[in-house]
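What follows is chain A.
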Amino acid sequence: QDAGPIRLGVLEDQSGDFALATIGKVHAIQLAAEEINAAGGIGGRPLELVEYDTQSDNTRYQEFMRRVLQRDKVDAVFAGFSSASREAYRPIVNQFDGLAFYNNQYEGGVCDANMIVTGAVPEQQFSTLLPYMIKTYGPNVYTIAADYNFGQISAEWVRNIVAENGGTMVGEEFIPLGVSQFSQTIQNIQGAKPDFVVTLLVGTAQSSYYEQAGAANLNLPMASSVNVGQGYEHKRFTPPSLKDMYATVNYVEEIDSPASKEFVAKFRAKFPDEPYINQEASNSYAAVYLYKQLVERAKSTDLAEIRKVIAQGDVCVDGPGGQMCIDPKSQHVSHTIHLAHVTADHSVEFPTKWDAIQPYWLGEAGCDLTVSDPSEQYTPSNPPPSNG
Partner candidate 1 sequence: MAILETRKLNKHFGGLHVTGNVDFALQPGEMHCLIGPNGAGKSTFFRLILGEHRPDSGQILFADQDITRAKPFQRIRKGISVKFQVPGIFKALSTRQNLVIALQHHVPPRDLARDVDRLLEFLNLSGDHAQLAGNLSHGQKQWLEIGMAIALKPRLLLLDEPTAGMTPDETHATGEMLHRLNADGMTVLAVEHDMAFVRQIAHRVTVLHLGKVFAQGSIDDITADPRVARIYLGEADA
Partner candidate 2 sequence: MPEPLLQTVALHGGYGGKPVLQGVDIAVNEGEIVAIIGRNGVGKSTLMKTLIGLLPSQSGSVRVRGQPVDGLSAHRRARLGIGYVPQGRDVFPRMTVLENLLVGQSISGRTLEGKLAEVHHHFPILRERAGQRAGTLSGGQQQQLAIGRVLMGGPSLVLLDEPSEGIQPNIVQSIARIMVDLNAKSGLGVVFVEQNIDMIRAMAQRCYVMDKGRITAALTRADLDDQDRIRSYLSV
Partner candidate 3 sequence: MDIFNLIFSFLYQFGDAFAFLVLSACGLAVIFGMMGVINLAHGEFIMCGAYVSTSAAHAGLPLPLAIVAGAVAAGIAGMIVEWVVIRPLYQRPLDTIVATWGISMIVTQGTLIVLGPSLQGVGTPFGSFTMGGYSYSVYRVILMIAAVGTLALLWLMFTRTRFGLLSRATIQVPHVAEAMGVNTNLIYSLTFGLGAGLAGLAGGLYAPTMTLVPTMGASFMVEAFVTVVVGGADIFLGTAPAAAVLAVIKAALTGWQGQLAGQIGLLIAVIIVIRILPRGISGKILKERA
């Protein structure tokens, strides 16, 4: 049986509202699989992808997660963009004791032995971004955030880190998903007179904010953990609406390193029409290589064997944006965090970067998957019970 192909399920939104940010993820996985197969597969076994379009619809994740695990009997699944989709399929992965990679920046806190998260989490993005912004622009911060888990939990992180760094929150506003009109929000921001705005906007409708803020001449520096790196707003809107946007990313296609350049070249060779190669594409690509390494070292696709390898604490790959290592306690990864600064003409420069930033919070808060598997999502205001 070991001679057959290794099957990877791929559940990503190739249509619907999230397609903009996620089609590239599928392409990245295809690219990595092709490379690996060209180089002889994983331990001699070829990689085979089983792809379904989840149509930005949670129920499709439920249907297809069961399908890949039960019918297609895949060895691992790469799945999900929105956190809601991840929560929709997680019970099913747990039920069948499967292994799912969530290759997406998110609000953090998932402590689940059946999950490996390769996206960046708030402590990695905000502990770097906010001190820089406060030092550069001043202490008064205004947050606008999507009014759901990602936005609310990220905003909580912002609040905490701003306070730790001597800053002040002068305002905080939550925007329901799907809202596209921002006149009142823009006025509220002007009234609060912040030194910079933290924008944690999600979805295509909300990104209209930038154009409208620019048109009203709001002209404030912006900081974000989610924009630029996911939805490439600087490519879609006319300059200068994203002028002075600072985003901490673990990858964007503008990164000027040999690894990045090589990745972009390979990607564009295979997918010449790709509008943008975002950080989730990079994470998905690296995740395939992480999985390769795990299987090769475990000499098996068995989850228990793989987790024994993870427990050794030295599973690392060099991704397009830098080295990524799996943290055994949380099964999240460390990242090189790049500070991307969007200039007035919407080109991107990188004033600084931080190496080997750890996803420390879960582990410190009490999640330790090497010991127990609560299969829960925690937040700073709702930490694991052992710590409460």
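Definition applied: a contact is a pair of C-beta atoms (placed from the backbone, for glycine too) under 8 Å apart; a residue touches a chain by one contact, two chains touch by 3 or more; residues count from 1.
How were these picked? Simply put, all candidates are chains of the complex that A comes from, given by their letters.
Bear in mind the structure is a predicted one, so any value in this text is a computation, not a measurement.
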item: Of the listed candidates 1, 2 or 3, the one touching chain A in this complex; value: 3
item: Footprint of candidate 3 on chain A - complex, ascending; value: 15-17, 19-20, 23, 147, 173-176, 178-181, 183-185, 187-188, 190-191, 204-205, 207-208, 211-212, 214-218, 235-239, 241, 273, 275
